[in-house]
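The other protein chains are all here in position, but one chain of the complex has been omitted.
And now, subunit A:
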Amino acid sequence: MLFNLNSAAMEASGRRPRLLLQICLIFSTLILTFFSPVVRSSSTLDLQILSAERRVDLSSHIIRVSLTLKVENVGTSPASEILLAFSPAQVDHLAWIKAGALVGKKRKKSSLPLDVKPSNILDGPNGTKYYSVFFTSQLGSGESVSLEVLYVLTHSLEPFPVEISQSESQLVYFRDSAVILSPYHIKSQETSFRTPTNKVESFSRVEPTDRSGTELKYGPYEERPSYSYSPVIIHFENNNPFAVVEELVREIEISHWGNLQITDHYKLAHAGARQKGGFSRVEYQSKQPFGGSASFKHLLAELPPRVHSVYYRDDIGNISSSRLRIGAKKSELLIEPRYPLFGGWKATFVIGYGVPVHDYLFESADGSRYLSYSFGCPLAETVVDKLTIKVVLPEGSEDPSAVIPFQVEQRLEKKHSYLDVVGRTVLVLEKKNVVPDHNSPFQVHYKFNPVFMLAEPLMLVLGFFLLFVASIAYLHMDIAIRKS
């Protein structure tokens, strides 16, 4: 895994001396031997979780889980990492994960970010998958540390009933475990689920279980051995927009003449319970809150400040229902698809805008340029199943490489735009299962000679010049065969 990562990075960074490659190879083999399963198994089993608290937020269709762990090293050798376990169903829907070490006393707690990587050790019992969290410094024997883990699950709410009519509200299932799945022994733990409304149809009981308002609390449970699991099902109402962008293609075109043009192509769908029967406009309009409670009619897109020339359209023309508010920190675009979206309905549209390039394009110390722009989807509270970012570099730029805080597929393409001769280099980044938490900046480095900026204007000048020369020549030439 690590080896693959390194080679991918190598490819992205272009042609480097071969020496570097060798060093890298050696380095990666060193890492591999260092973290070999033998070492790991001995270190992992020495850990114990003193207390664990898990809070699951079910208020939208993006499920945010925060996990607070207090870990103690009960073994003899120092430990460098801790494993987080996920059931196979969860790992498929895991969109984003972040971990931090809590330092400081009660009031002045702060979190130091830690590295999280999918672990390469073998799967645990029943196909359990692991993620490793690496400590900044090794955890010595008898020491303990507080960790905070945040992760996001998507597509984990299952609508039931699967089809609802227009006026019904949407009920969903959420399946999880009352106890935390972990390869370690947990001394004390508790889990709470927060539902969007008070309306909970049913929930499994694993005593002690307690429900108050929107809060559903499991635990505390004491002294659970490793890999314990007790499944629970919660059936509750969730009428939040299940807005899923099935595919988002974002094109970022850099022009050194001063504009950064962004074009987003959306394929939006309502991923909730499917619409049963017809859609009645009269019901939708007259009984507003209940006429279509599970549907949504507008979405909020957060655009950068100083945005200009915003357009919102689809294949058949402009969509006139949108509002733009430009602010100093951010601009907000409230878009309304052509029709309200009910379960299973789809819509496609394009949002495009320009921003001043000097806000996002910088020159690094070695003379190369880099673009720093936000990754992810600007629509609030939406899941993107497949995100493709195409960074169109200006014609004549070289050595593109991307720096992204998470793992992303990369490849290069060529694109011919206005009056291009050799074509522009396009760096394509692809990522599946993207949530708003991915909206952190990424960088694309490349080399560019400003002379290329003049290529196209000069070409035009030359073209017109030749045209005039040709017309002068034509007017002064006599090409008649016979003199009249």
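By definition in this document, contacts are C-beta pairs under 8 Å (C-beta built on N, C-alpha and C of every residue); 3 or more make two chains touch, one makes a residue touch a chain; residues count from 1.
Please note the rule applied: contacts and distances are computed from a predicted model.
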Chain excluded from display, named as in UniProt, from "Proteasome subunit beta", "Zinc finger protein STOP1-like protein", "dolichyl-diphosphooligosaccharide--protein glycotransferase" or "adenine phosphoribosyltransferase": "dolichyl-diphosphooligosaccharide--protein glycotransferase"
Residue of A:Leu112, A:Ala347, A:Val403 or A:Ala455 touching the missing chain in the full complex: A:Ala347
Identified contact with the non-displayed chain, of A:Lys109, A:Arg205, A:Arg281 or A:Lys330: A:Arg281
Absent-chain contact - pick from A:Leu122, A:Ile316 or A:Met477: A:Ile316
For subunit A, the residues touching the chain missing from this view: 277-282, 285-286, 313-321, 338-339, 344-348, 416-421
